[in-house]
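Single-structure report; data block below.
Missing here is one protein chain; the remaining ones are kept as they sit in the complex.
Order as written gives the chain letters A, B and C; numbering starts at 1 within each chain.
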Amino acid sequence: MSRDVRLLTTPFDPATEIAAFGAAHRGFGGLCSFIGAVRLDGDVEALELLHYEAMTLPGMEALADEALARFGVAGLLIIHRAGIMHPGDPIVLVAAAGRHRREAIEAVDFAMDHLKSDSWFWKRELRGVHWTWIEPRAQDHSDLSRWG
Amino acid sequence: MSRDVRLLTTPFDPATEIAAFGAAHRGFGGLCSFIGAVRLDGDVEALELLHYEAMTLPGMEALADEALARFGVAGLLIIHRAGIMHPGDPIVLVAAAGRHRREAIEAVDFAMDHLKSDSWFWKRELRGVHWTWIEPRAQDHSDLSRWG
Amino acid sequence: MAVRLVFLGKLADLAGVGEREVSAPLDWAGLLAALPGPLGEAARQDRTRIAVNGALLADKTTLQAGEGDEVALLPPVSGG
Partner (left out) sequence: MAVRLVFLGKLADLAGVGEREVSAPLDWAGLLAALPGPLGEAARQDRTRIAVNGALLADKTTLQAGEGDEVALLPPVSGG
């Protein structure tokens, strides 16, 4: 069972990470991944994700442990950016490898729902010269409630 | 809306395909992918997937159209191997890009369930010098029934 | 010799070949007459489907194939 959890303040390349994760889990049948990137969304020029040293990475590690235990996958990768990003930039990559596709897909789904609404990140968006704090979305909480 | 459906008789590199698909869909927030590979499974030395020219690729294209319409994703990629493969070799890649993660994850989940149990492929495994035809799995049919 | 039969998956093993030609026209009774022994039994099984020129028949006993048609015998799929 492998766990790789990283909080990065510099850009990363999701496809390169998926290739490495796949190579490390050759022989398992399934690899599911999700890449979340900054949307091209009207006049949003940048977004900034802030984290809290004492809690954000430990929380991501605990989430990975929970997903590994709950879905029985062989490997789980979580990479999350902090700092300032621009449209198209990758924010998050979650990947899970397992013998069967259901467990890999569900582990990724579960981890993404929790990263989006239950991890210690605060987001603000830049439009023109104004930074605006983003409030939690109701959708994120209903996604989370799926997991009981 | 983009649709890319390929039936290949030669190897492909999933991470390279994911990178290209991601580049073609920059600015959408989410990209989910699933890579299915030949499992390292006891004494299975190779597997062969047979297809039927007149039906297999057309069926995959119809499946892609259905997933695009049903989940409202912006792009869908399906690459499926035919021919002889060995443990670790990629068999299938499905990727979906969309504005929201739920739709991308569900489109991939849906397409994989249908590719596994409702597409025109026949599989046999080589153990020692014997090729054995693989029968459909009950699990695949119950996965399929989730989609109503 | 003008209807092409295509045997998929393990039906090709039973047939000993992947394809064969039979006389047109061909209906369901004609197909069964052209398929001896285990191949005919397999064709009769509910889970064996029939397609004409790539189009699946809802009821294979309605088979009607003519000159130049391709008739495929499809055992259950076993996925990717």
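Here, contacts are C-beta pairs under 8 Å (C-beta built on N, C-alpha and C of every residue); 3 or more make two chains touch, one makes a residue touch a chain.
Values in this document were obtained by computation on a predicted structure and should not be read as measured data.
Colleague: Can you list the shown chains that the hidden chain touches?
Modeller: Result for the missing chain's touching partners among shown chains: A.
Colleague: Touching the hidden chain in the complete assembly: which of A:23, A:50, A:69 or A:84 does that?
Modeller: That would be A:50, which touches the missing chain.
Colleague: Taking the entire complex into account, which one of A:23, A:84 or A:134 touches the absent chain?
Modeller: In the full complex, the listed residue that touches the missing chain is A:134.
Colleague: In the complete complex, which positions of subunit A touch the hidden chain?
Modeller: Counting over the whole complex, subunit A touches the hidden chain at residues 36, 49-50, 52, 54-55, 58, 80-81, 91-92, 115-124, 133-137, 140.
By definition in this document, only the chains that are shown with their structure count from here on.
Colleague: Between subunit A and subunit C, how many steps is the shortest route if every step has to go to a touching chain?
Modeller: Each step joins two touching chains, and the minimum needed here is 2.
Colleague: Which chain wins if you rank chains by how close their C-alpha centre is to the centre of all protein C-alpha atoms?
Modeller: Central by C-alpha mean position: chain B.
Colleague: Nearest whole angstrom, what separates the Cα centre of subunit A from the Cα centre of subunit C?
Modeller: 50
Colleague: Return the distance between the CA-based centres of subunit A and subunit B, expressed in whole Å.
Modeller: 23
Colleague: Centroid from C-alpha atoms only, then distance subunit B to subunit C, rounded to Å. What do you get?
Modeller: Distance between chain centres, rounded to whole Å: 27 Å.
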